[in-house]
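The complex appears here without one of its protein chains, the remainder shown in place.
A, B and C are the chain letters, set down in written order, and residue numbers restart from 1 in every chain.
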């Protein structure tokens, strides 16, 4: 099938879903984005890119950033991080404290907020400037040197970060943060506030579809590390709807409350979709529908 | 790689793990099995079988039976079952009542006990004799017409079924059982008490690696239904260690407390391992280690 | 103050609350009671009785029976029961399984359903016929030899007992029932189905206001045992609204979903109110309001 035609088809057929769901409202800056955007980009292993819709419009990547922070920690520090965060689906909302309390401050996985705070804490220890490290990885891999942290979003989040501050102080009370709570929160908010387009994200994520190889052909991760990130994305990447996502889409994926989702077809390609309306679990409604159609029509499921 | 040599290698290298973990003790009959058994069988899509170790010794399939009951319900009744059971990882032990109470009697997925009871209840409504339906499917697909319910195990389980009875009465109190509690429990216990070997199970599960095609080439399930069972196996098939299994093994899999695990390489083959010693979450310790080695050495991960 | 006038006043002033709340609907027989009944009786330590409203009409005592079962177990078997049931408020609904699972099958207190099933199990072991023992105590202490189990209510409950059966099987799975599940459930349902009037219950409960002395002046319980039952009633007698009841009424009390509440003024009197409309936590709305007015006007709070 011709990928470009397929993406154009999806932009047409997805229209009934656009505007469904709620735009993330807990941060004023996110809430002001118009709900009717939709973009999709596919980047193949050998560097071709296909796009349709609002694929060049930058949006706030939010929790998608957790994938790259984890990749950098694994690349720079190996498997130590797994002593401080589990790899199990949580079965609870992304910002829940319940399991953290029952399980002595070890978050269920690196893609719920608590786990991502631990990963960012480790990245701070490994790299000094965690959010710059994430930004630089994304610039290099996407080839877009102008990727920036959206400081208005970051400031807005910083003024509305009580829930994450609660999680971070809880982790600290359990001895699971090495750096000061405020520094971890700052770095976490900064990485979440990176603004990128579907095309940027699809390109920047290609290492997940290439056994860990960077755009320049050098290894960011080993093949085993890469497979394992994909496995954690599949089981934990879309919050308490990870089972539903695996069932419908059948690909490793990671969503953000900005409305973006990155999905991986191992040894083949990456797909990035974006539409701001979120379902109950915090995943883009139109985005999930688009990925569902993509895998149904291409047969590119891992199952 | 030569599969037979690989399996023989695994039988050798897995030795340090054999006897690790605890043999399931909640039923006397299961507890009396010797811990040091280990068997492995691989069945390819075109019907070849490779085996090593105790691969022809019958063991109690227990929760592995949940896969076939679900397949029969989907085959005979379509997607209706998903109104009565979710598809999300539970993040809790397999016999937990906690989520059931918080979520109004809708089990998290069909592979925890509560969800499997709902599936068996539906299979009873669809097929009258649920456990015979499961047995007959397994006989036909494995080509072994002598597969039987082990009545000693079934009787032992029936005398020790308070926890499952608690779950079943809870489901009934929420209106999520159509048949009498005792009949559902009987059918559930019977299907769990089927005795099969690794070779039987690997052969009988091939429809999961063949887009739903039965041994005789007819369709048990559609390709989409098959992919979706595999997706649910990946996210929910190994209880609250599903994330760990995806991370280490990277294949859809379903375990049972008898020590068996069935794993699927879509469009390729099925693998069945058996060793009775269980880890904390109820999965065979040596079995998981063997599958880990299998996917590491063959590269046959879905990620 | 003249008690009779006070009770007549309360019958008048309570009218706006009568019919509020919901009549217990989970058993058809309970659900058929008219919501607009209200009765109140006070029995003093020396045997005087004052009554107003529907004080002579028999209603289903339901969970109020838990107090007398506990008293009989303590009288006949001492403090052994406290190894099998805690004495803490549960903070959860009366039929919850959540804490039971987290706390290995030891119920939080003897007045939630799980705890009462354990008490009834012990009473069965101590007295053979548990519900007859409860009935006989209530007949003797009230002086009303015609008190009976309402067999229509009992049969209705037996046909709708899945939730309690779930609790009982769970307890059995944890080794916290000595007698067969069915016998415990039968005895429990029978004691709950006793039909009594406000006057019967106020008289029959006088031992709680008389340091354990029965109507005939002999000791059913020691003064210390009696105080302790009153303490457990205060902290646990009105389900997850025990704090609210202590705050508003300020007396030890035990409610039932039949709409009755028994309250104790130590060394003084007992008060029984009845009105079938229940609030969210399962306590009689008009009953609590009447007790609130009673303690406000008499000053008879323990605080």
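To be clear about the criterion, contacts are C-beta pairs under 8 Å (C-beta built on N, C-alpha and C of every residue); 3 or more make two chains touch, one makes a residue touch a chain.
This is a predicted model, so every value here is computed, not measured.
Engineer: List the neighbours, among the chains on screen, of the chain that has been left out.
Structural biologist: Counted over the whole complex, the chain not pictured touches A, C.
Engineer: In the full complex, which of A:172, A:203 or A:264 touches the chain missing from this view?
Structural biologist: Only one listed residue reaches the unshown chain, and that is A:172.
Engineer: One chain isn't shown here. Among C:52, C:65 or C:109, which residue touches it?
Structural biologist: Answer from the full complex: C:109 touches the omitted chain.
Engineer: Consider the whole complex, including the chain that is not shown, and state which of A:128, A:146 or A:162 touches that chain.
Structural biologist: Of the candidates A:128, A:146 or A:162, A:162 is in touch with the missing chain.
Engineer: Considering the whole complex, which of C:181, C:196, C:234 or C:291 touches the chain not shown?
Structural biologist: Only one listed residue reaches the unshown chain, and that is C:234.
Engineer: Since one chain has been left out of the picture, which residues of chain C touch it in the full complex?
Structural biologist: Against the left-out chain, chain C lists 86-92, 99, 108-109, 224, 226-228, 230-232, 234-236, 240-244, 246-247, 250, 252, 266, 296, 301-303.
Engineer: Touching the absent chain: which residues on chain A qualify?
Structural biologist: Touch set of chain A with respect to the missing chain: 96-98, 101-102, 162-163, 165-170, 172-173, 181.
Just so it is clear, only the chains that are shown with their structure count from here on.
Engineer: Give, as an integer number of Å, the spacing between the C-alpha centres of chain C and chain B.
Structural biologist: Each chain's C-alpha centroid was found; their separation is 47 Å.
Engineer: As a quick test, compute the distance in whole Å between the mean CA positions of chain A and chain C.
Structural biologist: Using C-alpha averages as centres, the distance is 55 Å.
Engineer: Give me the residue numbers in chain A that touch at least two other chains, ranges are fine.
Structural biologist: Residues: none.
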